[in-house]
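A protein chain is absent from this complex, but the other protein chains hold their places.
Moving on, here comes chain A:
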């Protein structure tokens, strides 16, 4: 498995674990979270996830020193563009939902968490498409 594919797996799995904890935790609360609750919980979880991803990148780079230092080639760039382009549409849909629809129907904490969820889903779509493209091929 290529170095870039491994790092995409690492990021996707860490995201799934981190936000698989955060969003159910928020949804199952009996009282609505305050802004401080959201910032505190999200900050801890996102910070822990970032630390694990950085450590994982260091370990993977140590295992493949040549590949880690190499610049992405045209296929790597095409695959990255494909993931980012799909993620953009997901993020746009989320932005319309939280910025145009939800302010008229939902309380602020729910809007904030939905915005965070949209970002997380967009990023997950990005990494998923990157992995799919490395696995199944890319004819861009």
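Convention: contacts are C-beta pairs under 8 Å (C-beta built on N, C-alpha and C of every residue); 3 or more make two chains touch, one makes a residue touch a chain; residues count from 1.
As a working rule, contacts and distances are computed from a predicted model.
The listed choices are "Oxidoreductase", "Aspartyl/glutamyl-tRNA(Asn/Gln) amidotransferase subunit B", "Phosphoribosylformylglycinamidine synthase subunit PurS" or "Putative transcriptional regulator"; the UniProt protein name belonging to the chain that is not shown reads "Putative transcriptional regulator". Looking at chain A, the residues touching the absent chain are 2, 67, 70, 73-76, 134, 136-139.
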